[in-house]
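Missing here is one protein chain; the remaining ones are kept as they sit in the complex.
Per-chain numbering from 1; labels A and B assigned in written order.
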Amino acid sequence: MTDHATQLPHVTPRITINRAGLWLFFLSETMLFSGILATRFSLLGTEVHEDVSQTIGLVITSILLASSYTALRAEHAASSGDRATCAKYLWLTLALGAVFVAGVAYEWAEAFDAFPASTEFGTVFFLMTGVHAFHVITGLIFLAILLNNARLGRYDDDAWPVEAGVKYWHFVDVVWVFFYPALYLI
Amino acid sequence: MNILRGLVGGALGYVVGAGLMMAIRSSAGGRAWEVESVTAGAWLFALSGWLLGVGVWRYWARGWFGRDVAPYTATGGRRYLDFDTDHKVIGIQYLVTFLGMFFMAGLFAMLMRWELMGNGEDIVGPDQYNSIMSLHGTMMVFVAVAATVGAFGNYVVPIMIGADDMAFPKLNAMSYWLVPPVLIALTASFLAGGYDTGWTGYAPLSVQSDVGGLFFNLAFFTLGLSSIVGAINIVVTVVTMRAEGMTWTRMPIFVWSIFVTAILSFIFTQFIGLAMLMVVLDRTAGTIFFDPAAGGSPLLYQHVFWFYSHPAVYIMILPAFGITLELVSTFTRKPLFGYKWAVGALLGIMSLSAVVWAHHMFTSGMAEALRKPFLASTELISIPTGLIFLCALGTLWLGKIRFEVPMLFALGVLFNFLIGGITGVFLADVPVDIQLQDTYFVVAHFHYVILGGGIFGLFGATYYWFPKMTGRSMSDRLGKVHFWWMMIGFNATFLPMFILGMQGMNRRVADYSPDLESANFAVSMGGFFLGTSFVIFLFNFIWSWARGPAAPADPWGSLTLEWQIPSPPPHENFTSPPLVLSDPYGYGDPDSVHADLARDGAKTVVEK
Partner (left out) sequence: MSGDESKKANTRWVVMTGLLWVVATVLGELAVAAIEWHPFGASREARITDDAFDLLMVLSVPVISFVLVMGGVALVRGRGGVIDEDGPPVRSHRLFIGGWVVLTSALAVLVIITPGFSGLDELRAEPVPDLVIDVHAERWNWVYTYPESGRETQGELVLPVDQRIMFRISSTDVIHSFWIPAFRIKQDAVPGQITTTMVTPEALGEFDNADELRVQCAELCGVGHARMWTGVRVVTEAEFEEWLAGAGG
């Protein structure tokens, strides 16, 4: 019973394996964030909350989106071996990310008075922004490590770590693209 | 010692995290120290500290900071206490750890049966009873979810597909080393007086329970992390690391079962994390997810919990199905009957398992309109599950049957799961479930499927692969004694529970009405009988590992790849990358060769 089937290439390239792992991780995380969104709709329906600051929401969202762009540039630079440009854009991304976190922190400070955790909206707000901010902060830590290593030229031959960190950063941004309207607009 | 470093790291992490939490709390104007909030917040830090200390730092993370990683030097037995990245070491670590947890949880069950032996409260009060019951359920669920996948998914799957290791060996080690914190949290919970919510931890009761409940949440959360990491690793391994010629339709059915299990695991486990997180927030951060007075919803917890925990029951059973079919084919010396239908069944169960969760909530007060769709979807799962039986029966038919110990366990799975599955169909019928929900009928149902199916499968796999893993044979005679003792004890314990349930005994009670006493006495006797059967197993397991006769490479005459290499396998598994030529079920076909293991002339030793 020897049939002729398509045969896998003997050894899958490391980069493919790594990418597969990363994407499965994103898929898994997507389930977490979908669960959080579902929780939000189950508790709040489609209620709009007036107390959130539309200005801050808009500003931090734009900043996060901008940081996705700078992250992309860093990845491109890394893959073409341009460590100076890569480092520059990683810096920018870090800075923008930090501003985003600061924005969320400011919102939190406001929230403690306007809609504390003991209210329906507050509960949802702290869950969504909290879990998301946790991911942003871990992303910032990754980016900082990447920045340090990129400057020292450790990614000149293998830009995978940069790619992974940047993809993660994009992922966290995409999550916010869904969270932002669910918190501020609907 | 790395474990020591891990403990120190964990303690340091806890201190740092606790400091941070206390700073936040006092700056928010509260009392700095409050054990629950501080511990909840510090847990992630403690986890990170533990992982870094136990080996992540030395062997891995130093590299991120441009330092050289330490050379790995442990050899021999010490590897099992180290951050070893060999999938075979990790498989054994999982097996031993979870067998240990199984025996602990079993001893709790013995205590429960002791208390329930007679009417009235004899041994423990209702409070302790609830704690013991909850710990028993929780630990057993952990065993059922993680033991088979962790032990044999790790040990056997890479070899079966012709790989030299998992796709991410370091992550693999990390997913194992996330388990000791689970044990620590469970112990802490026990020492803190336990919790009285059952393994399901329904809110709002769980929000109000003592500090032990917090540790339950943290333990479940941590096990979830470990499962997700491990599952991603398995999926990537199966997708990308198969040897040349190992196409999807040539994969052993056990690999398929673990693959599908891992998919379920990395997708759904996030929800248990979310459920636990929300309870912890309600307990410590003043949120109101489950507090109806402030607009929260108790039913929300149940939805999120069962959205994970129903698929989790298939995480518990699918590996056992895979093992059963593998063993039935090996010990009938026949190809697996209806291979594609078996694969289809696994995929069908996987897809349906996402849409049946509310059958645990028929009486919960959820919208009436949801009952019918969930009744229907639950009943539909019988169809793919039935296909597993179809394949097993088709393989048995005309088989040349050898009643080796693993085969006995496989037959045990088929018998027990048949009863468990059919009684599941009863429970899915809403009118019947309304009466039987939260009675011993349910308790009997899930022991039949988890213990009778999943755990029998785990023991079958242990007997089957023990020679491969240790290079030694287990005593056949003791194995047979264990099987029959366990099989009889199991049925004697859990069959009467169906009757108890129908007679109106509800679960999670330390005391019951007097007319149920004789049946409960019988159940307890059966339980003790069942419990002692494991003494034989333990003796056989330990003695054979230390002293058993050397095992040949392929004692069972099986064709899958792991049996074509020496016992125990060498570090890199194969001397040359295997070339797979056909599926591993070529029994009765003398021309069939599963794989060429000596492509570049290297010789592998195989004796029968």
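Operating definition for what follows: contacts are C-beta pairs under 8 Å (C-beta built on N, C-alpha and C of every residue); 3 or more make two chains touch, one makes a residue touch a chain.
This is a predicted model, so every value here is computed, not measured.
Asker: Which of the chains on display does the removed chain touch in the whole complex?
Answerer: B
Asker: Taking the entire complex into account, which one of B:36, B:164 or B:511 touches the absent chain?
Answerer: Final answer for the missing-chain contact: B:511.
Asker: Of the residues listed, B:29, B:76 or B:365, which one is in contact with the missing chain?
Answerer: Selected residue, touching the omitted chain: B:365.
Asker: Among B:175, B:269 or B:437, exactly one should touch the missing chain; which is it?
Answerer: Answering carefully, the residue with contact to the hidden chain is B:437.
Asker: Given that one chain is not shown, which residue among B:297, B:353 or B:524 touches it?
Answerer: B:297
Asker: Using the document's contact rule, name the residues of chain B that touch the chain not shown here.
Answerer: 126-127, 130, 196-198, 202, 204-205, 208, 292-293, 296-299, 331-339, 341, 363-365, 368, 371-372, 375-376, 379-380, 382-383, 386-387, 389-390, 392-394, 396-403, 411, 414-415, 418-419, 422, 425-426, 428-432, 434-435, 437-439, 502-504, 506-513, 515, 556-557, 585-589, 608
Methods note: only the chains that are shown with their structure count from here on.
Asker: Just how far, in Å, is the C-alpha centre of chain B from the one of chain A?
Answerer: Centre-to-centre distance between chain A and chain B: 32 Å.
Asker: Tell me, which parts of chain A touch chain B in their complex?
Answerer: Going by the criterion above, the answer is residues 1-3, 5-12, 16-17, 20-21, 24-25, 27-29, 31-32, 35-36, 39, 42-43, 112, 116-120, 122-123, 126-127, 131, 145, 148-149, 152, 154.
Asker: Of all residues in chain B, which touch chain A in the complex?
Answerer: The contact residues of chain B facing chain A are 28, 64-66, 167-168, 171, 228, 232-233, 235-236, 239-247, 249-250, 266-271, 273-274, 277-278, 281, 285-289, 294-297, 300, 303-304, 307, 577, 581-583, 586, 589, 591-593.
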